[in-house]
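Following this message is one structure expressed as structure tokens.
Every protein chain but one is kept in place in this view of the complex.
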Amino acid sequence: MDSKRRTVVKALSGAGVVAAAQPYLSFPAIAQNTPLKVGIIAPKAGIAGTIGECGLRGTLFAVERINAGGGIAGRKVELIIEEETNPKDSIERLRKLVLQDKVDCVQGIVSSGVSLAMGPVAEDMKATVIFWDGTTQDGVKETMPNPRYVFRSTDNECEAVMGSLLAVKHWKGKFKTVAGINPDYSYGRNNFAAFQALLKKFGVEHTVVADQWPKVGTTDLNSHVAALKAAKPDLVFSSLLFADLPIFMRTAYGAGLMDGGTKFVFPAAGFQHTLLKKSFTPEGMIFGHNTLYFDLPNASPLQKQFVQEYEAKFKDYPHWEADRAYFAMQVYKAGVEAAYKAKNAWPSQEDVINAMEGIKVDSLGGPGQMRKDHIAEQTFYQGITTNNNKYDFPTLGSIDTMYSDQLQKPPGMDFWKWIEVAQIKL
Amino acid sequence: MRYVAILLAVVVLAAVPKFAQPYYVTLVLPAFGYSIALLGFNLLFGYTGLLSFGHALFVAVGAYGAAVLSSKLGVKSFELVLLISGAAAVVVAIPVALLSVRYVRIFFGILTLAFGMLFHSFLFKFYDLTGGDTGIRVLRPSLFSMDFKELDKTAFLIGPFYYYCLGLLVVLGLAMWRVVHSPFGLHLTAIRENSRKAEYLGVRVRFFRLIAFLISAFYCAIGGVILAINTGQADPELAYWTHSGELVFMTVLGGFANFFGPLVGAFTFIFLKSELMGATQYWRFFLGLTLLLIVVLFPRGLMGLALDLRSKVWRK
Partner (left out) sequence: MTAFFDILIGGVFHAAVLFLVAAGLQLVFGVQKIVNLACGSFYALGAYFGITAVNWAIKVGVPPSMFLLVLLASGLVLGVIGPAIEALLRTVYDRDEAFQLLLTFALVLMFQDVLRFFWGANPQQLGNLAMEYGKVSVGEVQVPTYNVLVILASVVIAMGIGAFLQRTRIGRILRATAENREMSQAMGVNVRWIYASVFTLGTVLGTVGGALVVPTAAASLDMPVELVVEAFAVVVIGGLGSMRGALAGALVVGLMRAAAITFYAELEMLSIYLVVILVLIARPAGLFGKPIE
């Protein structure tokens, strides 16, 4: 932020407090204030377009509420939305937001390839960036050992860890042969490796009879399903998550892969939950909704309102990316406001970052916090599916809820080492 | 007249960091990278008449060269990175070129596309070697053994690195100018115009095409190194066929019939894309529309358009 504007803001900060407290009465004071600029970089087209779309809806929901409530510490939020594509172009978008639009904070990014490239660049540019997603193990540890300006989402592997734990809890002793079909990138690779590591940790004897790695975006999975079927696994672990997932499910159904007693673990299926129609999706699978399960019976009023509005507006039910985006915005809001309160003046970027470290917020899906090492902790939802509901897709019959401190490595530890030594209760 | 224009262009580019906003300066860097890559690409396309739809392969070789050298082998010297990556591209290009230059026209295009996609699959699938989808990080190099530790990355990029790349562009541009105006370059043009006739006249057509291919691969790799350092990451998308398509797009946008066309195309494309991406979420549509209009209405590209305008003015 340029120093000139900061002094202006400082001069106006007294008005800001009043504005926050009485949003509707002191409107002129807010109008004088410059808006807080937040840049969003999210995919809109291509494979991940569907994720970015849902995330953006979460952001817009958050900003509507924030602005209706008087903004962040009295300043309204103005969004500048850019598209996440490949690492090269996405970094250009980051530079545009930071250097040209002079945004106060950047949020977004769902692909690990982009987040890995962007992390160091953002650190170097001293740009506050809060990632929605895209945090796989590989590289993160080498490229960003101690980030100062970059805040990361919970580990992508959390859901695989939780899915594996549930598989052990519910089905230990009921399966011997295991097959995997996972997307061919770091996320899919780590998920399947984490699953096997956890089976080993809990002494579940198993053999891997097939592992398939379809490229993300494959629209014909008949051969993959045939290969899986040939291996006759007792359990299939799959972290497919884009259009590939409903295609896989339908193909597997058509080929009779689901006729026997085969068990399924789908830790990331929540991304496409509404596309997995009951007519081809069996009951009784382990199904992950990550940090937002739209049909949670005891959900917060906030979540209920969001899901309701989402359904009314888009004729669909949201998945977790909306929660991640909402969470990122809340962390920033809480950070700015805490720093503002402590200083009783408009805080500097460093103040805000310090305040965000360790801050606790309520996100759509439940409580969460930003750890001191800039990694998010959130609440995860998985369970066993049922078709006994009012929708045309399966929901969770039994719901397991875990806070991510049970699912991700503590600060400074190696993920694989952590799996070996962690004291996890089932 | 021409020399004045070139000199002026270099002076303006050298002054850009002084007056332009930092973001626009950072955009000039990829334009430099693509300019260098396209100088090589157009030797093959504009001068030799071979349209490759797979030259992103060599851009990716350059980028991964920079990545492997800087983050795996600890090579810091930019000069070394340029030389080794360029050499690697030539080595990769030898078998590709040997097979490809047996064909012309669309078959050449498709064969190069297949090689590009082969390399993309390799980068994508061979995880342990290439980092798979996420690729490999590219660390900041030292220029003439100077580290510029006191500068943050942006300051480094729009400062010393900028001028270095401008210098590279000038040097490689001059070299390419010499190449296309040498007897070798004239042979290439003769091959493009009528390869059979050239062959009767004793031109070793395939050999000349091969050499042109290797030079183009070298230039593309140098461009790829610059792009990768600017991004800080080498990823498989760089080798994807649509990226090859963008190379052709830029060349035709500027005009492949003119030596400077590709450079104009690279700059226009980068800035156009950046502005469109900021202006609308449907930027792909408008980018495609631009290409369509250029192809249909101004096949000689922006340089052709400019030259036409100039000759009109002169006639008056």
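To keep things simple, chains are lettered A and B as they appear, and every chain counts its residues starting from 1.
Here, a residue touches a chain if its C-beta (ideal position, glycine included) is under 8 Å from a C-beta of that chain, and two chains touch if they have at least 3 such contacts.
Treat the numbers as computed from the prediction; the structure is a model and nothing was measured.
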Full-complex contact with the absent chain, from A:78, A:211 or A:309: A:211
Residue among B:160, B:245 or B:278 touching the omitted chain: B:245
Touching the absent chain when the full complex is considered, from A:60, A:208 or A:227: A:227
Contact footprint on chain A, counting only the chain that is left out: 43-47, 49-50, 52-53, 211-215, 217-220, 222-227, 229-230, 242-243, 246-247, 250-251, 253-256, 259, 272, 275, 277, 279-280, 316, 392
Residue numbers in chain B that touch the chain omitted from display: 45, 51, 53, 99, 102-103, 105-107, 109-111, 113-115, 117-118, 121-122, 124-126, 241-242, 245, 248-249, 252, 282-285, 287-289, 291-292, 295-296, 299
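By our rule, only the chains that are shown with their structure count from here on.
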Chain A partner contacts - residues on chain B that touch it in the complex: 21-24, 26-27, 30, 124-125, 127, 131-135, 137, 152-154, 227, 230-233, 235, 237-238, 273-274, 277-278, 281, 283-284
Touching residues on chain A, where the partner in the complex is chain B: 44-45, 81-83, 86-89, 91-93, 95-96, 99-100, 112-113, 116-117, 120-121, 124-126, 136, 138-139, 142-143, 184-186, 189, 215
